[in-house]
Each structure stands twice: as C-alpha cells, then as structure tokens.
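I am attaching a structure below and will ask some questions about it afterwards.
A single protein chain has been removed from this complex, and every other one stays in its place.
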Amino acid sequence: MLIKDVICPFCGCLCDDLAVEVENNKVIDVKHACKIGAAKIRGHNRIEAPMMRESKTDEFREVSYDEAINEAARILVDSKRPLMYGWASCLCEMMKKGVLLAEEVGGILDNTASVCHGPSALGVQEKGIPTGTLGQFANRADVVIFWGCNPVQAHPRHMSRYSVFAKGFFTNKGRKDRKIVVVDVRKTDTAEMADEYVQVNPGEDYKLLAAFRAAVADKADVIPDTVAGVSKEKIVELAAAMKGAKYGIVYFGMGVTQTRCKYKNIDIAVSLTTDLNAYTKFSIIPMRGHYNVTGAGQVFAWETGYVNGIDMSRGVPYYNPGETCSNDMLMREELDSAFVIGGDAGAHFPAQSIARMAKIPVIQVDPFHNPTTEMANIVIPVKVSGVELAGTAYRMDSVCLRMRKLVDVDFPSDEEVLDKILAKVKEIKGVS
Amino acid sequence: MQKITLVPKEQFKISIEAETITPDNFAGKSAQDIGAMIAYEGNTPRPLSELFDITVDGSADAADVKIEINGNVARVKRIGEGMSAGEIVVNGDVDMRCGALMRGGSITVTGYADSWVGREMRGGEITVKGNAGFYVGAGYRGEPCGMTGGKITVFGNARDYVGEHLCGGEIIIKGNAGILPGVSNKGGKIIIEGDTDMPGSEMTKGTIIVKGTVTEMMPVYQNEGIETVDGVEYTKYVGDVTVDGVGELFVK
Partner (left out) sequence: MSELLIKNAVVYDPINKVNGEKMDIAVKDGKIVDSIGNGADVIDAAGRLVYPGGVDAHTHIAGSKVNIGRIMRPDDSRLNNKPRTKITRPYTGYTVPNVYAMGYGYAEMGYTTAFEAAIPILKARHTHEEFEEIPIIDKGGLTLFSSNWMVMDAIREDDLDRVAAYVAWGLEASRGWGVKIVNPGGGEAWGFGKNVAGLDDPVPNFEVTPRQIIRYLAEANEKLNLPHSIHLHCNNLGKPGNYTTTLETFDICKDIKPKRDRQAVHLTHIQFNSWGGNHWGDMESKGDEIAKYMNKNDHLTIDMGQLVFGSATTMTADGPVQYANAKLLKARWANGDVELEDASGVTPLSYHPESYIHGIMWAIGLELALLTEDPWKVLMTTDHPNGGPYVNYPDVVTLLMSKKKREEAMAKIADLTFERTSIATIDRELDWYDIAIKTRSAHSKILGMVEYGKGHLGVGADADIAIYDLKPDETDSTIEYEKVKAALRRAAYTIKDGAIVVKDGEITATPMGRTYWVKSTAPSDAHDRMMADLKMKFKNYYSVNFANYMVQDEYVHNPVIEECGYA
C-alpha cells in the first residue's frame, strides 16, 4: 500500500510530499525524503519494553508500564524542582498534557529551543520578526542569504523545496532567478554552491550585522576598514545588493544563535531586516531543527504566554532564559529530577550539564535508545510520533500540518503515558 | 531603629525565592511574624523560620529597618525586591534578582551578586563589594526600559549586558565588564573603570564612560575627537548611528 502526502517527522522543513510504501504493517520504502527523513520513518532498533534501575551504573531491568509510570509519578511528586524537557519530537496534542503535568508538579517546562533557537525568541522579544511562510519566499525571493546555517547538511531538501531551486510565481527560472549569499565562519557545502561566500571571523557576526546596518543607512563613513574580517568595500557592496533586491530573505541558524552574543545576533539581524524594509521587501526566518520544536514553542506560548524555560513552581508561569532554562539550572545543580521526552538531552547538552544530570533521577519517554538513555533511571518506550501516531506539528514558518499514522504498533502513545502519569501524580497528591 | 539578623540554617542548593525579605515587609514585625513569612524552595513553601535563625531588635518603620544576612545566601533570590526604604546588608554572596524593582533604601552585598542585580530598579542604592553576574541593572524581556533610577556600584567585575535597556540612574563597575554594556540604552550613565568590549550598541541616549581598554568597538560610532571629563581625557564617540543615537561614549 502506498501512502501519499506523508509529512516527514524529522526536521523543521516538514516536507509533506513523501510517499511511503507499507506492507504487512511495516514500512518498506520511503520516496522523496532526504536520507535522514527516510531513516527516521523506516525506524531502527527501538526500546522494546519499559525498564528501570536504581543506580545509573546498574543494568536496566524490564518492568511493566504501570510500574514505570507509578515510579515516574512518585519521583515527580517528591521533587522540589523537576525539569520537564524535550517536546520537540512530539506532537502538539501531547504537549498540552505536558504543560498540565508541569503545572501539577510545579516544575520547569523547557524544550530543545533552549540549546538551539531559544535565542531567536529572545531576539524576537527585542525587535519582533518580519517574516512569512516558506512559499512566500519560494515565490518571490531573488536575494537569498544563508547566515550561520548549512542547509545542504542540516535541512537537505530546503533548497529544492523552498529557498534555492524552487520555481515560483515570480521566480519561474528557479536558481537562475536568485542570488545566493552565504555568510559563515568557514566554507561549508552550502557556501560551495553559493554565488557569493562571505567569511566572517568566529564570534563577530554581531559587529558585521551592525556594520551592514550602517551601510544600509548610508552611514558607511563610520565603518572601519575591516569589520569581523570583512572589508568595508564588501560590506558596502552587499548592502547595496540587499537594497537592490526585489525580495530578500535571510535564513539563519546555529552559527548565530549559539555563538558569541547569541540572541543579540538575532536581535540585530532582525533590525537589519526591518531597516531594509524601508527600501525594499525583506524577511528573515530561523532554520528550526526538530520537526516540531516550532510547535513546542507555539503550544507553550498559547498555554502559558512563554515559549520555553517556563518555571511553574510558583503556580504562575515565570520566564527568564538565563535563569529558567534547563542548562541554566543544571549548571547550578538546582534540579532534583528530570523528565526527558521527545528530546535528547544527553546528545545536546554541554558536558557539565550531563554530569549534573547523572546525579539526579532521570525519566525518559522515547521510542529509541539514545545518549539520554545512558543516564536514565526509568525508560518508557512509546509510539514514534508522525509514523505510528497522527497529530499536529508546526513547520519552521509556523504553518501547521497534520502528521499521518503509517503503521500500527503495540506501544502506548506518549500522550497516553502522560495521562497516566498525571493521574498517578494527582492520586499521590490527593487531588481530583 | 529595628535590626533584623538572618543566619541561614542550611547550605541551600535549590534556590530559595525570598522576595519577602524587605524592610517594608519586616517593619514593625516580631521574630515570630517574620518567621512565619513564606519563601519558596522550588515548588515547596517554607517558612523563614525553617530557613534562617532570626533575631529582631526593636521596631520601626521601613526607613529605619536594617536587615543583616550573615552567611551563605548564594542560593537565595529576590532579596530586597521592590523595597522602598531601609537597609539590607548581605555578608556573603547573593543569588539572582537581588533588589529587583527596588524603589528606595539601600542594599549592600559583601560578596558576589548573581545575575540581574537591580533589575528594573527605580531608586535607591545597591553596592556589590565582590563581582556581579550578567545583566547588572538591566530590564525584563520585552520591556523597553530596565533601570530607570537609583545607583548600582560593583567593586569587582561584572559579566555581559551591564545596564541593558538603561533609561535612567547610574551604574559604576570598578572592575571589568563583559561584552555589550549599555546595549539599547535610552538614558542614564554607566561608568566602567576596567575593560569592556562593544559598549553602547544601539544606544539612543545616555552616557557611557570606559576608563579601561576597549578592544572591540562597535562599527557604528562617530569619532568626535578628544574631550576631558572630570579631569580625564577620553576619545568621545557619538552614536549608535544605526538608531540615530545621540548617546555619548567616552573611551580613555
């Protein structure tokens, strides 16, 4: 059986044109997806049953779902500062349960944006964000700037579907209708295929962006001869190219969100984009990583008013990245338990944070074995969202789509597990 | 005069949120009253009597209250939040958001003050004898103004974003400051006696004086030549030009 219009549950591109061949309730072929998307859908060795261990150096022993769920609930109720982290590979329907659980246990609700595009949200809070849907850029953009991101590697089909090769209403010659510029600290694969590559000194994007703003405002006389390794001449030339665009778009990634100045890089990139709108049309958009990290931010925002790093311990959500995000707290050894779901803390957190996590009880809800499993005390396997479970996800441009169920499996969904943990938590606390 | 002494009973690991520790709240209260006030250890309410040994001497209005905290409160946040008068002395380190929203009175910290000391301060005075964290005298996310009045002095070093969104008041860092002091400023005065980098980005108004070394200047300032301020010669810059700024940046 061929299932068409399948939406890929891997990256923020949320490609929705996949076709998956399913036979005897097994995925046997995935068409149109990139390699990593196909691999996700095909699946790999999964955790077969819930497991628990007292100490992280012990072997895991297999337990029932009820036992694992009950112990997880007990740990959360006993915690003064539990972290509930991940969410980005889950569907929106269950995130709502996560918010409820975090409220009930008075914990910290955080998602993978904290180690990824959380700074972008902080930039948005300073300046806003002139943006649009990906089709808008595909149909109109003639100047395309990739700043601190490498879609060839990280978002493989982005360029063909949206940013570089796509043929749109006003861009019907595709690649030929576009000037591609890459700004990065080294010549990436994306830079190799660009029309222009600008090498910026590591950690100096902020100053370069400020210089661009000065050039765009015709105040280039204050710019020194070189900024961040880029000549003043080149800065002035590129500023003119930006102003001369019919429609410019800036795609940005970890190269600016996770390097020196972090959210200020995004803040000033948004300001540059806004400045350019006085001359022509310009937009900017973050290249979100996980396929539903955008959804995590959206759900958290409409439920609590904030996108990540939400401290529920006082009964009212409190948000202050730098104070309330996972690593902020782990570095200070402030958490007394961690619940990791749909996100791989073990893979993405800094070593010091992981060392801290190794000292507290860790509950993992995930279909697959990953570095977080190494430091878990309780592991609860669930359906793979977007393959074995249908539900809602948000693309990097906040367009939301319904993921399909392709095969049936005999695992609970993460939502069912959360419902049970929540019920047990309430039972232990004696609330209805 | 009313003097209250608090000595922490434990080494707190999970932060205690103790916005209840202000001269305004303690004025005219007995040790028992104060002991019954609630602070939060994560999600768990704990009365102050469980956390501190409390002694109270006398009774007075807030302006004549002195609170002395003797011991490690590196994990006690929000001390002095919103206070309008009186004095707090912390003989030790203090956690984040000390003196946030302060309106008057004074806070002295003999050790280290973690990030966001004096956040959104309106008045009063904060002195940190040791080092300070990030965002000294800064604002809350999304607010146009952080500190609007008062004075903060840090004798040691401060981390990044000193006086972010400063709209009024004065901040003095005797040591070094991290990157981007005075970012998005609309007023007020920042003096950094040590080194810093990228001062005054997106400043529209206000004054920043740097006595130490600036290795990285923002490429958005107009050099106006040499000017003397309080007997010291500086290069004066005006900007940030990208925001039509008329802020004054003095670099020695």
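As written, the chain order gives the labels A and B, with residue 1 at the start of each chain.
Simple rule for what comes next: contacts are C-beta pairs under 8 Å (C-beta built on N, C-alpha and C of every residue); 3 or more make two chains touch, one makes a residue touch a chain.
What you are looking at is a predicted structure, and each value in this text was computed from that prediction instead of being measured.
> Of the residues A:N201, A:T226, A:Q258 or A:T392, I need the one that contacts the missing chain.
A:T392
> Please identify which residue in B:R122, B:R141, B:K174 or B:K211 touches the non-displayed chain.
Only one listed residue reaches the unshown chain, and that is B:R141.
> If I consider the whole complex, including the chain that's not displayed, which of A:Y197, A:F252 or A:Y319 touches that chain?
In the full complex, the listed residue that touches the missing chain is A:Y319.
> Pick out the residues on chain A that sit against the missing chain.
4-5, 7, 16-17, 92, 96, 103, 121, 124-136, 138-140, 161-162, 167-170, 246-247, 274, 277-278, 280-281, 283, 297-298, 301-307, 314-317, 319, 390, 392, 394, 398-402, 431-432
> Considering the entire assembly, which residues of chain B contact the chain that has been omitted?
Those residues of chain B that touch the unshown chain are 140-143.
Just so it is clear, only the chains that are shown with their structure count from here on.
> State, to the nearest whole Å, the distance from the C-alpha centre of chain A to the C-alpha centre of chain B.
Centres of chain A and chain B (C-alpha means) sit 34 Å apart.
> For the complex, give me every residue of chain B touching chain A.
Contacts found on chain B: 13-15, 17, 40-44, 75, 96-97, 115-116, 134-135, 140-142, 179-180, 183-184, 198, 201-202, 216-223, 239-242.
> Could you list, by residue number, the parts of chain A that touch chain B in their complex?
Those residues of chain A that touch chain B are 79-81, 105-107, 122, 125-126, 206-207, 210-211, 213-214, 217, 219, 222-224, 227, 260-261, 264, 268, 271, 275, 312-314, 319-323, 332-336.
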